[in-house]
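Missing here is one protein chain; the remaining ones are kept as they sit in the complex.
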Amino acid sequence: MHVVYPVVLAALLFSVGVYGVLARRNAILVLMSVELMLNAVNLNLVTFDAWLKDTLASGQALTLFVIAIAAAEVGLGLAIVLLVFRNRSSIAVDQLRDLADRDAPSAVPGETVAEREAAR
Amino acid sequence: MTGAELVFVPLGAVALGSSVLVVTTDQLVRAALWLVVALGALAGCFLLLAAELVAWVQVLIYVGAVVVLLLFGIMLTRAPIGRSVDLDSGNRVAALVVALGTAGTLVTVVVGGFRTASIDLGDGSAGSAGTVGAGLFRYWVLPFELLSVLLLAALVGAIVLSRRDIGPRARDGGED
Amino acid sequence: MTVLLLVLPLLGCLAVLGLPPKRAAAFGVAVTSATLATALLMAATFDYHRSGFAQFSVNAPWIPLIDLRIHLGVDGISLPLVVLTALLCALCAGYLARPSGQPERPRALVALLLLTEVGMLGTFVALNLLLFFVFFEVVLVPMYAVIAGWGGQRRAAAARQFILYTLLGSGVLLVGLLLLYSRTSTMDMVVLVGRAGTGLSHGVQVLGFLLIAGGLAVKVPVWPLHSWLPDAHTQAPTVGSVLLAGVLLKMGTYGMVRIAVPMLPEGAVALAPALGALGVAGIVYAALACLAQRDLKRLIAFSSVGHMGFVLLGIATLTPVGINAALLGNIAHGLITGLLFFLVGGIAQRYGSTDIDRIGGGLLAKAPRLGSLLVFAAVASLGLPGLAGFWGEMLAMLSAFRPAGGLNPALYLVFLAVAGLGTVLTAAYFLVMLRRVAQGVVPPRWTAERFGDVTAREWVAWTPLLVLVLAIGLWPRIVLGVTDGAVRVLLRGG
């Protein structure tokens, strides 16, 4: 079997996952998209394991690890989502903007409001 | 085109199509169900690549556990069961551009890199439970054990996060 | 001994933070005096027959990876500047210690003063390009803090402008130094001067000179890069203004003499006319700006731009006479403008303002000694023969009359004529200033006010400057005898 088929599929799946992470608002949907991306990676791992006939079976072993970690991740992720929902009654990712730079931008670094007014 | 390829292509198409539906559907529950389809199709792909054990683990853990968890999450966040209009953020166009860019780049590179490579699947025993299990416990013991610690930690973490009575005791007024 | 020169104020800077605030100023006097004593001892034991070569050298590796070595030394070019710096710092510390004008937060101010001194002395004794740059930068932050912490009403903006502007200059300078390093793979100034630009292509030399001299030009400041200077001087406290004018500006011209001209001779020949043109433009521009100035501190700040114009003109001729003139002009300007800023500080303390119209004249009647000192300093600053300011200006113009080979003599004649006009205008604004501040009748608002004439402490702080201005004016060999040999060695490479 050509390597190209599974690898291309993995690339496309990954891109779909990227789109989902970037475009979806619901945190749970974002988690699902992340799963898609993880699976794309898994596919690659398996493909190359088979292609290279790895004696350590590292591709498959790592795939198993990834699956386990993904399970843990989803568990933790959902816990966090629940916490957020409990605190804010919303899990829309683009509304969590506590990191935003809030005060109005100043023209000169370190300039106080009074000075700016005076300069005008 | 070999027989395996003939099977692989439609399976891949199913996986891809259902994953696209996952990220585009306007119903939350359906997204989870389409995810099941996509992951199942992928398990089929793993089988075609002679990764038998991985395929079964995929079905068991992903389809069996992860998706169920996700469904629980959907329910616990009181998401609407039917259509909802605001599942996509305003970032959609930029996301599409980036995603298409990623796809284009990756596909170009991958096709360019592996145009002639082909997989010799051999007798198909490379991915059996026996072979993989021997590999795991012969060469991957330490990571395996570490992973179990990680799982434990994740478990504890999830509990701590989701239980109300062991959260931060005094809530400051600063939060909204 | 060179190391001691740097370590003393550095240790003092750390130690002063542990003292009770009341004793900080006295401690500052002790440390700066010890540093001054070291500098004077150095001058006493200096071998004047070998003034062209670095003495009291120290050369130890520091960070070998980037060729950073602790290479220090003093030669005929740096010795006068080292002594001037140590002297002005000691006088500043003495001025801070006077009982009538204890500053707020004396510990911090004295510590910053000492840190500035480390940077300034280090700049003058460093013989490694990177080390030079490090010391050059060390001065900036404490000076920023001095202006921002103890300055006048609009100090925040002035301090910010000062540090951003000079940092920009330093950035350009650093790029230039790195260019030099990348093409020569050495940072050692002695080696680079000895090579005198051999092995560097014309383009690299011109670019290097443009970057290095351009970076230093902010510090000098060369017209039209001067706009930070009047604000910084006006807003800085007296000691800040004295050090800014007395030493900081010299770091720029010193760098040009020490680095830009001897290491990149072809670049210097290519760009010297531009430097000279900016210099004379600065002379006339500053003089005109001073004529219409209403604030004493601002006036003196602008006069610095003019004086540095003469120094630049000297450098731009690339002759021994011109470089000597620049070095002497540096020293003279440091002494005279230092004195002027001290005097204006005294006036501000008495009148509570440096606005010429507010003072309104009659200083000679109100405080005759202070007025006479102001007259003396102004006359010295306008370049009266027999006082220090004369020789730098005169020699700079003399050198412009016959610039080095490769430069267009006709162009320099134009510079000469403009500079000559500048001397008349310089005299004009100083005399107009004296007429409006020192002469005339005391305005009614001050007649009832009683304030003392020059106090004993002020005499102590100002007399050394007065004596040196006279001594160098009457016997310029004090400085020129030291620098001449070094300048010849420096230019012989090219």
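So that you can tell them apart, the chains are marked A, B and C in the order they are listed, and the count of residues begins at 1 in each.
The definition used in the following text is that a residue touches a chain if its C-beta (ideal position, glycine included) is under 8 Å from a C-beta of that chain, and two chains touch if they have at least 3 such contacts.
Heads up, the rule we're going with is that contacts and distances are computed from a predicted model.
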Original post:
Which choice in "Dihydroxyacetone kinase subunit DhaK", "Alkylation response protein AidB-like acyl-CoA dehydrogenase", "NADH-quinone oxidoreductase subunit L" or "Protocatechuate 4,5-dioxygenase subunit alpha" gives the name that UniProt lists for the one chain left out?
Top reply: "NADH-quinone oxidoreductase subunit L"
Original post:
Taking the complete complex into account, which shown chains does the hidden chain touch?
Top reply: A, B, C
Subject >> Hidden partner chain, touching residue among A:V18, A:L31 or A:A57 >> reply: A:V18
Subject >> Contact residue for the chain not shown (choose from C:M394, C:L407 or C:L465) >> reply: C:M394
**OP:** Identify the residue among B:V98, B:A117 or B:L150 that touches the chain left out of the display.
**Re:** B:V98
Original post:
Among C:P224, C:G352 or C:G452, which residue is in touch with the absent chain?
Top reply: C:P224
Original post:
What chain C residues would touch the chain not displayed?
Top reply: 161, 164-165, 224, 226-228, 285, 288-293, 319-325, 362, 364-365, 372, 379, 384-386, 390-391, 394-395, 397-399, 401-402, 416-417, 420-421, 423-425, 427-428, 431-432, 435, 438-441, 475-477, 480-481, 484, 487-488
**OP:** Using the touch rule from the top, list residues of chain B that touch the missing partner.
**Re:** 89, 91, 94-95, 97-98, 101-102, 105, 108-109
**OP:** Identify the residues of chain A touching the omitted chain, counting contacts across the whole complex.
**Re:** 18, 21-23, 93-94, 96-101, 105-109, 111, 119
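Keep in mind that, in the parts below, only the chains that are shown with their structure count from here on.
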Original post:
Which chain pair racks up the highest number of C-beta contacts?
Top reply: A-B
**OP:** Would you kindly tell me how far, in whole Å, the mean C-alpha position of chain C lies from that of chain B?
**Re:** 69
Subject >> List of chain A residues in touch with chain B within their complex >> reply: 1-9, 11-26, 28-29, 31-33, 35-36, 39, 42-43, 46-47, 49-51, 53, 56-58, 60-61, 63-65, 67-76, 78-83, 85-87, 91-94
**OP:** Quick one: which bits of chain B touch chain A in the complex? Just the residue numbers, please.
**Re:** 2, 4-5, 8-9, 12, 15-16, 19-20, 22-23, 28, 31-32, 35, 38-39, 42, 45-46, 48-51, 53-54, 57-58, 61-62, 65-66, 69-70, 72-74, 76-79, 86-92, 94-96, 98-100, 102-103, 106-107, 110-111, 114-115, 117-122, 126-127, 131-132, 135-136, 139-140, 143-144, 147, 150-151, 154-155, 157-159, 161-162, 164, 175
